[in-house]
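Note that one protein chain of the assembly has been removed; the remaining protein chains are unaltered in position.
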Amino acid sequence: MTINTLIKDLKDGDEIVGFYLIKEIEVKQTNSTIPKDYLDLVLADSSGNISAKYWDASKSDIEKFFPMCLVKIQGVVQVFREKLQVKVIRIRKTTVQDGVSITDFIRSAPVGADELLPVIQQAINSLKNVDIRAIVTFCFEKVEDKMQSSPAAKSHHHAYYGGLAYHIVRMLEIGEFICRQRPFLNSDLIKAGIILHDIAKPVEMVSEYGMVIDYSNQGKLIGHISMASNWIIEAAIKLGLDLESKVILALQHLILSHHNLGEWGSPVQPQLAEAVALHYIDAMDAKLQMVEDMLQTSSGSEEWTPAIRGLENKAIFRLKI
Amino acid sequence: MTINTLIKDLKDGDEIVGFYLIKEIEVKQTNSTIPKDYLDLVLADSSGNISAKYWDASKSDIEKFFPMCLVKIQGVVQVFREKLQVKVIRIRKTTVQDGVSITDFIRSAPVGADELLPVIQQAINSLKNVDIRAIVTFCFEKVEDKMQSSPAAKSHHHAYYGGLAYHIVRMLEIGEFICRQRPFLNSDLIKAGIILHDIAKPVEMVSEYGMVIDYSNQGKLIGHISMASNWIIEAAIKLGLDLESKVILALQHLILSHHNLGEWGSPVQPQLAEAVALHYIDAMDAKLQMVEDMLQTSSGSEEWTPAIRGLENKAIFRLKI
Amino acid sequence: MTINTLIKDLKDGDEIVGFYLIKEIEVKQTNSTIPKDYLDLVLADSSGNISAKYWDASKSDIEKFFPMCLVKIQGVVQVFREKLQVKVIRIRKTTVQDGVSITDFIRSAPVGADELLPVIQQAINSLKNVDIRAIVTFCFEKVEDKMQSSPAAKSHHHAYYGGLAYHIVRMLEIGEFICRQRPFLNSDLIKAGIILHDIAKPVEMVSEYGMVIDYSNQGKLIGHISMASNWIIEAAIKLGLDLESKVILALQHLILSHHNLGEWGSPVQPQLAEAVALHYIDAMDAKLQMVEDMLQTSSGSEEWTPAIRGLENKAIFRLKI
Amino acid sequence: MTINTLIKDLKDGDEIVGFYLIKEIEVKQTNSTIPKDYLDLVLADSSGNISAKYWDASKSDIEKFFPMCLVKIQGVVQVFREKLQVKVIRIRKTTVQDGVSITDFIRSAPVGADELLPVIQQAINSLKNVDIRAIVTFCFEKVEDKMQSSPAAKSHHHAYYGGLAYHIVRMLEIGEFICRQRPFLNSDLIKAGIILHDIAKPVEMVSEYGMVIDYSNQGKLIGHISMASNWIIEAAIKLGLDLESKVILALQHLILSHHNLGEWGSPVQPQLAEAVALHYIDAMDAKLQMVEDMLQTSSGSEEWTPAIRGLENKAIFRLKI
Amino acid sequence: MTINTLIKDLKDGDEIVGFYLIKEIEVKQTNSTIPKDYLDLVLADSSGNISAKYWDASKSDIEKFFPMCLVKIQGVVQVFREKLQVKVIRIRKTTVQDGVSITDFIRSAPVGADELLPVIQQAINSLKNVDIRAIVTFCFEKVEDKMQSSPAAKSHHHAYYGGLAYHIVRMLEIGEFICRQRPFLNSDLIKAGIILHDIAKPVEMVSEYGMVIDYSNQGKLIGHISMASNWIIEAAIKLGLDLESKVILALQHLILSHHNLGEWGSPVQPQLAEAVALHYIDAMDAKLQMVEDMLQTSSGSEEWTPAIRGLENKAIFRLKI
Partner (left out) sequence: MTINTLIKDLKDGDEIVGFYLIKEIEVKQTNSTIPKDYLDLVLADSSGNISAKYWDASKSDIEKFFPMCLVKIQGVVQVFREKLQVKVIRIRKTTVQDGVSITDFIRSAPVGADELLPVIQQAINSLKNVDIRAIVTFCFEKVEDKMQSSPAAKSHHHAYYGGLAYHIVRMLEIGEFICRQRPFLNSDLIKAGIILHDIAKPVEMVSEYGMVIDYSNQGKLIGHISMASNWIIEAAIKLGLDLESKVILALQHLILSHHNLGEWGSPVQPQLAEAVALHYIDAMDAKLQMVEDMLQTSSGSEEWTPAIRGLENKAIFRLKI
């Protein structure tokens, strides 16, 4: 009997007891003459997913469990049609006494929010232009509570708990380097552009534990680019700033142009040096993170990863020299 | 001696006296051994353009005249390299006593602003939803003084004095028809969308007498679509409206999506019935006006008009049945 | 026991008796040790579809029923895998005595053919140019009998009984408006273009009760645009008209160019004012009808409709202000 | 004094007497104080072009000469701004007594029409299917008189006297080969497709001596593809053939699809084996002819030819192994 | 009892004994209360495929059979869900005594390798330039053993045993014709280009019996175009040829440019006459082979073949005149 074994380490025949997250749950019927309900589950922990069947589900079981609830399970690992699955013997919802937290079971950024948020806060504090600092602060506070958990995208890149904050922090590192390498760039604009470029994503997308459930109505009808642009105006008015000032012009331009091309969602193309830089800082971080994440979450024993949609649907080769 | 003959009616050998607008002016040198300055002009009136030469320009003449100034001219019409041009004999700037106004010399919408603006105003007044009416009023007042003269585009369509107001009024006519034909459309949104869709163009572009001189910095860096979207936010805050309300959502969506595709400048695509309608009302009016204007301003004796850039660079055939 | 309840109004547990259309029918086998044949059905009426199972199908039942046949059914409504379905208890084909007609069970244009066809006929009669009138009449007569039922497209837009006639009539309304608004347009050409632009669709596509079953060989190899163009030539020869005349040139051009771009199937692009107008009249009617139909046939309790392929695959938001 | 030297062989200082074609002619003014008219000419023969000036042009000279007229010239070859030009001393129009024909001065297909037309005629005669033979004959007779001279395109390929007939004959050679190599192809359809695919080009384009002057109105509004398609219908009706027959279907399909893609002007894409073959026979002949012509008409002493528009704007390298 | 009936000739109820190839094999479980393993097979011969079930599979059967192994089968042909399948009664692997060879069961080029390879060899021998001959020989020897079986593509065209050799031989026929028709082409370059253009495909792709199993790592990371280009360099160095010579330049260019456009995989576009020719020879042979193969392997009783991906996803119509 193994206890709380990570899903990625389960083997055929293991008898297990442990805590898992229900990621998906469906009531199905057996194909016997008198069909009987059973629960078809996907269990998850931070290391991966496994399917499970609970054949003896009672009417009350069916009503008790739901997606994203934590459960304690006793079961046996079996092979079914070439894949491992858990035959559930006993299942119950966790209680406070179990002392487990959902965040232990979900995929997260490599660095925790408690490390990331202070870095972003410090970047904001370091902004020398007071108007820029005030606007960035205003916008950041709108989503500060969600910044802890929000992913940077639905599936494209950084699609996990804390993904957006991690994306911002890594971009700030690149931004700092590039400002040192090319001093003609205005570092306030680079930093502000990085923090603001995806700042409306937590409102554009509805996410739970780092997984995007859906887009909000605003997200679909306005889009995160124009939403962030709105927030700049709102900030400026509430802060009593001149709506025609160069700071407003620059910050809006950085946000509006950061997707680079109209067909990628930007209504204007980069026309400030810092806007050009912002686009490439964003692209470099997103693309390399896709690669790094895929290498880590796919089987290291395969030469090729699965295809990555954001990279022209190409797979990555694990080359060892 | 003919007086104030329209440019399109001038013929070889005409001796003329009349008022004209200097559209372009350049100081050039004759190619004689001792070069001598002369004025190379383009004269305009509401019927068209003609080039002119003033060979006897004095130093003070050279400093006196400038583009868009009105002049009284005495001269002779001649043929030079297969085209008509005016040999200027006498030239002076007009004075108040001459009683001429620049608006008599420029290309204008077929209907005057004094007729157009009340129609727009009345459409605003007819808006049933008070929030929509307040926001449209707020935005319209921002450009009301420029609405008299502003063109709808640099050269694409309605590129003349009062062109934007004319475009709006004609779209309102189509909008009224389509709301009658398809009652499921919300006529407040259709009207508001029509009035607001290009409302920031007078600030996006710098124009004089209906001719676009340049784009403003805001126009280049933000673009008229996002500028109008900004104004909605500004209006909502100043009017104390809820920024998350459906009215704000709808009006911003109408503006942001009216170019239909990302590559045409819209960061989101139409997702309200009225947004779909708005795009096609805009397209239909713009395209047909291009055709109508080209047919009117090109020579009626040619079977084919010059090519129209906004129509896949196709020329129009004057078919008479 | 409810009688002839509309499908969209059925509820779990209803015991029903009524007439329905078999839209799809498949013989399947149960997965018992000795498999047994049963009928897996899709029933339809004018309000929608529902799946049904007839477990006790005899060999003769299996041969008796076929797609598009009308049946009288007694059954019970049940929930199976989260969806409603009918468990059929008794089923028989309808007879003349039942007094039901297939047209009562199919999706139709909002206006009946008996109202639509006279409108088209009147538009034809109103054509002032006798040659145009003769050609339009010739082409219209080729498909007059199919015009009653023919849809305008397979699924894109107006894909229902009488859809093509409805599309033509609505376009005629827009055309009449636009000719009034812009008198330089030749209203004979606009009307003729509207009636002829999709006139070959009933021959391009094989449809039954407004549903496109397939494309004809001619439809695939020639296409409705070139087929309609052919008919003009045929008409001209049979009517003794000059093949080089401007009327023939104009009518062929209107048809050939109405898809606007080569990649959308038009071998030439619009080069008559009326051809430009025709394209936008067609687009506006087709796009708005897609929106209107989708809003009506999808659940009003959902904020978002399903995605609409013809609108860049965007869904429409039901905004209530 | 050299007589009738080919233009490509003229050298600085040559005193010449000979017959040339006036390809372009313009009346210009000298820039002396009292400007004086002179003739600025482009002279041509079958080997190339050279510019010429006639300084002593009288009023009557100016009226006498026109483009495409043949002249006898006495002059001197000089270098002006790094290029050769002829200073004309005497010039007169040719007379019947001179015994020169315009065809001696124009660029022609490598094989004369008197050799090409019988080959096409023989291909027509060899068509086994009587209906196909009758239709091809009908269409061919429409342009038989122009086939002698008509180019295959304005500038793209085979843009010279007899170019279309040469293109057809060379395609017939490829077609014959491919039918031998792949006997499943119907050789009647291949031959007919080759002869008909560009058959309407002589009417689509207005050409003189193998040079396209302009497109005809029909050419612009209908296009050669749909025009040829029209002729099939006309032929079928006049010959009493069934408009729904497979022969008509096949011939129209071959013509309509031979440009392969919508964006290249084909309203339908190839869906007969012979239509696929026809497209590639056409492409192979056109592309290789562009290359061969460019290699022959550009200077053999340059490693690279000028860029060829029809080949992705690439130049060809003269590689000698 | 029929013996070794071709799969395409099997009928419902046939009792069969014969040799077949296992193309696919999967162990599945019955859906009975106590699930039981069975073999779900796809059997193949040179005429097509059929699915088969072996219900009585023992543990040792499950381990004994694998894809691409030859088996002797006794069974009954039945209809299951509207398709034929074989119920296997007895099955065993073939032995040497059975005297059957896998090549009897696979889809092959219409002409055998023993006829094709000598044709290619003779083309190599006929190369007049000794350097070209040496390089082609070097490259050809690298894959000579695989040339017997290698397909020309995964599924696009010539995707069967010996497909690549067949493609080369047919292209050599076209190449010979075109060199005769257009003598300015260098026939050594045409022949060498044809033999080398896809020469690295047997290493780019891993195939078994003419079926591509996968791409090799080199195939994915370098691609057959650059691999062949590499071989030229390797050949030149090993043969002691000048790497800067025109022969090397020409052969590399032919290979690198033969896909014509960057988006089709060619890093440079054709800039030699022979490179232009090579691209069209390749395209013509590939496209017509797709058509011919599809016509032969799809049911002749259907008017339309299935869609062909390499032909814009169009189906081909079987037109009989």
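For clarity, chains are labelled A, B, C, D and E in written order, and residue numbers in each chain start from 1.
Methods note: contacts are C-beta pairs under 8 Å (C-beta built on N, C-alpha and C of every residue); 3 or more make two chains touch, one makes a residue touch a chain.
Bear in mind the structure is a predicted one, so any value in this text is a computation, not a measurement.
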Among shown chains, those touching the left-out chain: A, B, D, E
Among A:I25, A:L39, A:A52 or A:I316, the residue in touch with the chain that has been omitted: A:I316
In chain B, positions touching the absent partner: 28-29, 31, 33, 217, 220-221
On chain A, residues whose C-beta touches the chain left out of the figure: 129, 132, 170, 173-174, 177-178, 181-182, 184-186, 188-189, 246-247, 249-250, 260-261, 269-273, 276-277, 280-281, 283-284, 287-288, 291-292, 295, 311-312, 314-317, 319-321
Hidden partner interface residues of chain E, rising order: 217-218, 220-223, 225-226, 229-230, 233-234, 237-238, 243-244, 249-250, 252-253, 256, 261-268, 271-272
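What we mean here is this: only the chains that are shown with their structure count from here on.
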Fewest hops from chain A to chain D - one hop per pair of touching chains: 2
Proportion of interface numbers common to chain D and chain E (over half same, under half different): same
Counterpart interface for A-C, drawn from D-E, A-B or B-D and sharing over half of its contact pairs: B-D
Far-end chain from chain A, centres as C-alpha averages: D
Separation of chain C from chain D, taking each centre as the mean of its C-alpha atoms, in whole Å: 48
Intercentroid distance (Cα basis), chain E paired with chain C, Å: 44
In chain B, residues with contacts to at least two other chains: 249-250, 261, 271-272, 315, 317
Chain contact graph, described as a line, ring, star, complete graph or other shape: other
Complete list of chain pairs which touch one another: A-B, A-C, A-E, B-C, B-D, C-D, C-E, D-E
